[in-house]
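Take a look at this one; I'll ask things after.
Excerpt of the complex: some chains, original placement.
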Amino acid sequence: MRTTADVRDDVSTTGVINCAAYAGGQRVADLPICDIHEALEHSDRFIWIGLNEPREEVLREVQREFGLHDLAIEDALSAHQRPKLELYEGSLFVVLRTAQLLPGGIGLEFGETHVFVGDRYIVSVRHGSLKSHVGLRARCEAAPQLLNKGPGFVLYALMDFIVDQYLPIVEALEEQLETLEEEIFGERFDRETTARIYRLKRDLLALKRAVSPLVDVCNRLMRYDISLIPEDTRPYFRDVYDHVVRMNEMIDNLRELLTTALEANLSLISVSQTEHTKRLAAWAAIIAVPTMIAGIYGMNFDAMPELHWRFGYLYAIGMMGLVSIGLYGIFKGRRWI
Amino acid sequence: MRTTADVRDDVSTTGVINCAAYAGGQRVADLPICDIHEALEHSDRFIWIGLNEPREEVLREVQREFGLHDLAIEDALSAHQRPKLELYEGSLFVVLRTAQLLPGGIGLEFGETHVFVGDRYIVSVRHGSLKSHVGLRARCEAAPQLLNKGPGFVLYALMDFIVDQYLPIVEALEEQLETLEEEIFGERFDRETTARIYRLKRDLLALKRAVSPLVDVCNRLMRYDISLIPEDTRPYFRDVYDHVVRMNEMIDNLRELLTTALEANLSLISVSQTEHTKRLAAWAAIIAVPTMIAGIYGMNFDAMPELHWRFGYLYAIGMMGLVSIGLYGIFKGRRWI
């Protein structure tokens, strides 16, 4: 049997993060994949393997050890699956999607975690989400009485772990909507606001595609037809179910609000267009009336008495000024300017 | 056994509002949590405990006394649950959301009430909604023949109490819509109208999330598979069900009307834009024509007979005036001004 250190060295080359045997809720041995066989001879033990983008031969070895189905292995190799639960004879295959906010808080990045669960083993295969599982194994090992429930419980812990990571994302998207609301209703919207609404919608749809299939997955895990999940573990899946349903609701809520926000945005763009038209009209009038007066006194009639007044010019300029000020006052009063 | 006064003193520190034993529909004893054990020895009694944001140790003590499930207790500690009903062996766990209009009638505030119901006990745990239960216990105690039905009936009373509080809120939101209708169709809308439509939509969606899961909760309580609810109490849950369904319908109705109102608002903004454009055009014409006439008599042709007429100037000014008045009349007639 190799040492833990040996096993760790393999990670970068083989994709094996961890491979340990558990008994009575305690880790009793770290072992290489090829020794699984021996470990399973202790009937009270189960194996928990963590893989990260493993090389095909590693996955094939795991397949041989546990007798996993070809189609599930092919799924695990290719990634790009939607979240699902598949029941093979004697084993479960679960696909989960992990999510992360991109740095800067704008945009989402998705990874995948595939899990094989049997009576005596659980194998997780990660794609593009290395950070996502940090701490999970430690947390499980800190609660031996729960870990003792076996692979079914580890599956719960893993799903709970991943689902818990959705919440901060949904909250970040909620904050983005709030910022958008402030922009829209605080008269600070522009071309970019519409683009941001669109991008938020796109992220919500993508997140929805990760979360909503889990409602069905949890539902099936809670039911009584899957013997791999011991009865006392089922309420835990109900807990995950609750989280998923709530998240789903929050996402739908955000989507509906976003649709309304987009329409409200359009309304306000129209309102602001009307306001600009009014302001324009007001200033046009303020300039047009003096221009008309100037035109009148620019006529060449022989007999235009004002032209010969001593203060005719002043009078004309004054009249223009008064009219302009008057119009300005009127428009100001009607809040056109 | 401690006195009622002693128990009351504990509220602020422990979160225990009330803890009493009932027999034959009558309150027979107030008791501290630690004495529940003894009280349950009388086989005709049930315990009704009211907690408000209790300290964890209080909740844990209650858990020990009644053997409640760990996951339910964790839910009750953290709040932020969606309304639901969970069936554990020998006990029900119900989560309800309480709602209140913020002072000023604009905006909603939500709290949560979690209820544990067993054969011989009912425990309610409130979060952020102290006022919400005032009077409930008094009302139940005033109807001993009903209270005698046991914890199942108290659950009904509690749900009825909370659901009854939604109605004034839905009505307040209906009134807000009516005010919005008046603004929109009474030509008094502005930028704020759109914002108010949006906020009303947000409140409706939040209220919907509190109300709609109750349809399913009541449905299950009415059915025949939950033995904790005695058969003669089930019609009462049908009553709550009716209220919830009706409220749900009212909310959906409001949402659909609101969507239409938002679209109508956009239409009317466009109409009002057209009207402003017309008014603008009319006034532009009224100014432009005299300006043109003035321009004509400002030309420097040698032979322009009008220039030498005695009343040429008057004639020109008069013509300008007539044209302007004529145009004004035309536009007035077409309701452009």
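Letters A and B name the chains as they come in the text, with residue numbers starting at 1 for each one.
Quick note on the criterion: a contact is a pair of C-beta atoms (placed from the backbone, for glycine too) under 8 Å apart; a residue touches a chain by one contact, two chains touch by 3 or more.
None of these values were measured; they are calculated from a predicted model.
Displayed in place are 2 chains, all sharing one sequence; the entire complex defined by the structure file totals 5 copies.
Convention: only the chains that are shown with their structure count from here on.
Averaging Cα coordinates per chain places subunit A and subunit B 27 Å apart. Partner subunit A is touched in their complex by these residues of subunit B: 69, 71, 75, 81-82, 84, 86, 88, 190-191, 194-195, 197-198, 201-202, 205-206, 209, 259, 262-263, 265-266, 269-270, 272-273, 276-277, 279-280, 283-284, 287-288, 290-291, 294-295, 297-300, 304, 306-313, 316-317, 320.
Listed in rising order, the residues of subunit A touching subunit B in the complex are 181, 185, 187, 235-236, 238-239, 242, 245-246, 249, 253, 256-257, 260-261, 263-264, 266-268, 270-271, 273-274, 277-278, 281, 284-285, 288-289, 291-292, 295-296, 298-304.
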